[in-house]
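Removed from the display is one protein chain of the complex; every other protein chain stays in position.
Note that the chains take the letters A, B and C in the order they are written out, and that residue 1 is the start of every chain.
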């Protein structure tokens, strides 16, 4: 039995912007870089999402100065023999491993203007944590006291859109942008010729068309894309709609681990690595499975962290201006997350560490209910087993939790930090 | 060792509106109906949320004509000796059992004007499913082909608000109502003297104050309340903020089972039953635990339905007007739910059955990511083990799923139904 | 919908030996006490196994003087309409609840002559722990520091043997007895007229036949019987071979909880209670399922205690005479259990408490391997979450575990105790 072929090798220690078989926009005119047969097991190398801009260091200046027009560097497109529009492309994620020469990843908080769910509320300044990988586990010198197994997954997996679908995306997103002139952070990102990369030799006019129209890889859309679902992980089987002949699959934005919600911008543990996968086809699967968006069967090998402390959040901006929202799960999610961060601060973590930890660790966020007007209810959890002490209320002394000195994560070398909203209280 | 005392008995076969120890508004002036000591194990009877308005029948006329001013009939208040504002009230949910004489519950879709996440989109008409309880399991003649164990929980558990907190609630909710004049369904429900019930002998002026100011029990708020979190279930330990001396705990809206999100209005399996519980206190726990809202430790005995089919949803109103939302988890949740319903229709379920099933069964909904502008991503899952056939794509034949005839749930006797948005497609 | 009928009511506070519908021997001539139809949900009351000999007290004199000829008081036989030899009787265990008036159970160590895996090695003297039930959870004043949810199950469920099968049992067990003349504890128990009980009005000669031939209920056999499998619990579906028309099902020996192996004689948490169940038939199921003995599908609602400390044991009598056994899983199990008890002693538990705890708590014992001559390898585990402190090695201080004073379980009022084999070391 032969080795599983590496169809697109990547060097994680060199910039992505010079490597073949990568791409950072969605467009039907990007030709397939290689072709696989259904049933064939193959490997793809994947750069980390920024293509090598972030370093294993103890300050966050690289995060502060990141060029986001380049993201995300994906691997592909990979054509699948026989795939036709209307089919379902079935992908088995068989394994994801980091590169031996790069046994680390990172989680970041980006500058306020770059975005993130709490960007404005926290007036975010760049921060980051480096995670060291030890086999299936990781820990961080920037967030002491925790260690956990990875629920490793691709943040992005998707098929190429048809021109019609692409046009629809660009139209609806532009409409949203038009509704929020001057928004900062931006509410959506239109096609952006700057930073476009396709690691193939293409005619100039084709590349220009891709640069002008190609959908940014930031949001998840009907084809999958940047869904950032932590349980779409190693061992999952995903069913993707096919829009163009060959399907033209691309994958990337590998995460060693991520919490539900990917709280901070760059909230997962970003990594470069190798994906082992296999495809098959369900002819006419879009109709048979009512496949408006991807569906998947989760993995039997996701880490099991059964004990949790769960935090409730409702659709009132309690930690902000106190305003009442109407059935807003986003607000409820934010409150649950903020309640969790406030709890982590009681243990001794800084607000930046809490923000990063909640983003990176296998925290669960469930929609409780979106039915009880006016409040949605969403929960966020901390898995207790990842900590090196008892973080349940049972672990408190008579005066509350022992507050430990956990130091600080990497921040900007000029010392600038965002706002700690809990200090006001 | 003595029996655990039943502090507030209830007759589930008689209307709630004549029984003592019940209440249907939140107000600090409702006196404690009884008092417990920390550590004492006790029982409380609970009526079903409407107080007996819904029958075990095969049409949904009772749902269509329900009086919602009466809801929810809760049991309490129960004072806890020694509880003071600023403490955390710890409640162990030790058991919840249905009444032998009422071994059934129901799930409902309410009329459009009554509300529900899909009320407008579906132009909802009343529908319901009766669930027969067989020990820890349930099934329904109205939704054949499924059977599952209950993740049984109180939809509502909460402490009494202080007058100050109550005023804050009423103010912020009224502001929201004012922003949406004439909204139907209503965006929030202000205090409503009609239908108020306190099962105690109170001075008239006190009752009038409660009627005039008492917060409706519909939404969850800082004190807990109607959170409808399926995993705040038997075996959980919940930590509630205390706002007034004695804490004045109330509980009710028991659910034999519920899916994440409680999709339809009255989406859980509503039941009457008996709760066994125990309390303790953490003095100053609000500060020690950063307790802005309840936190809980989930149960080791929640049913384990590990195999799932998971459906993705993004923040674009794909099944509606196609519009692009900005970081909207509610929209993403709706798409995930609609994708799941479309899938259930392929199996043969009607839209009403799919709606009810997804509401009632132990379906998980996770927040995937709310970071990738402009799209939030939320997932919804179907546990495969609850079905009597293989509902994974593996269970399809060459032409797709065998579409079975599952009949129909209970609908209005005049035959009126809402819109099946998938029929348009 | 009607209440589920109670077919055989039991009063747990009165001796079993005067109550109808009970029995304590297996014999085909015991007539069905009642009959059910397949699909019917029904309830059966069950006495605790000794029929009321053990009290909720703080000494173990009742255990010391127990009359074992009476055990086990089972409920039945229940005939199932249409069941014929060769069929598989399918039983759904829908619920098991304790009696409100008897919210407690017990675990016992019996006197050396009565038996138990460590009877001789420990020169056992009677000991016991009373467990208080609080809904789905239990704890014991005799074994402080632990609390857990029940994996509640019938120790015994079985169909009536045919006369042919009964004769085979009696023959093979007598042969074993004959091979070990004078063994104490006995290696097997032959039919014993003393203590026989059938709670029906039977002709004298029939009763005498039953008394003379009826198989003791101690061991599990081909028909099921006293298998004491902790995961054959509420929510399980079990498939039993049918040997006589009607199947004549009997059930009893209810356990609120038990560890794998049921370490001590009377090692589970023995309780009286009510079983809710339902039956169906697979015609010819014995052949179709190769049903030499029962098979079952375990429950989705067994408690999940995922974190464990696991202890290895091999087939050398390390804690005894040091002798080398040949592929002996029983010896390996004993070593694993003894290693676990030695560990519990480091925490402060007495040998009797450790023995009882390991018997009663949801400890897992897996067969590791029985292939590596000459040693079988078996493991035993402690679920960490049931303790009120961290019992993993991580919970140790620099000098090892803090050794707490846990008092002692109930022992004989004359103070006699067995041998603590770890004191010799």
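Keep in mind that, in the parts below, a contact is a pair of C-beta atoms (placed from the backbone, for glycine too) under 8 Å apart; a residue touches a chain by one contact, two chains touch by 3 or more.
None of the values given here were measured: they were computed from a predicted structure.
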Check: Which listed residue (C:339, C:353 or C:385) would be found touching the missing chain in the intact complex?
Finding: C:339
Check: Which residue among C:80, C:198 or C:227 touches the omitted chain?
Finding: C:227
Margin query: In the complete complex, the non-displayed chain touches which residues of chain B?
Written below: 304, 306-307, 385, 388, 390, 394
Check: Contacts of chain C with the missing chain: which residues?
Finding: 88, 90, 115-117, 168, 172-173, 175-176, 180, 185-189, 218-222, 224, 226-232, 239, 260-265, 267, 282, 284-285, 287-290, 292-298, 300, 306-314, 316, 318-319, 322-330, 332-333, 335, 338-339, 342-343, 345-346, 364-379, 381, 392-393, 396, 399-401, 422
Checklist line | Contact footprint on chain A, counting only the chain that is left out | finding: 1, 3-4, 41, 56, 92-95, 97, 100-101, 103-104, 132, 134-137, 149, 234-235, 276, 278, 299-305, 385
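The rule is short, and it goes like this: only the chains that are shown with their structure count from here on.
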Check: At the interface of chain A with chain B, does the proportion of residue numbers present on both copies reach over half, so same, or stay under half, so different?
Finding: same
Checklist line | Chain closest to the middle, measuring from C-alpha centroids that were averaged per chain | finding: B
Next item on the list: Return the distance between the CA-based centres of chain A and chain C, expressed in whole Å.
Entry: 50
Checklist line | Cα-centroid distance, chain B relative to chain C, in whole angstrom | finding: 39
Check: Once you find the CA centre of chain A and the CA centre of chain B, what distance in Å lies between them?
Finding: 31
Checklist line | Shared-contact residues (touching 2 or more other chains) in chain C | finding: 304, 385
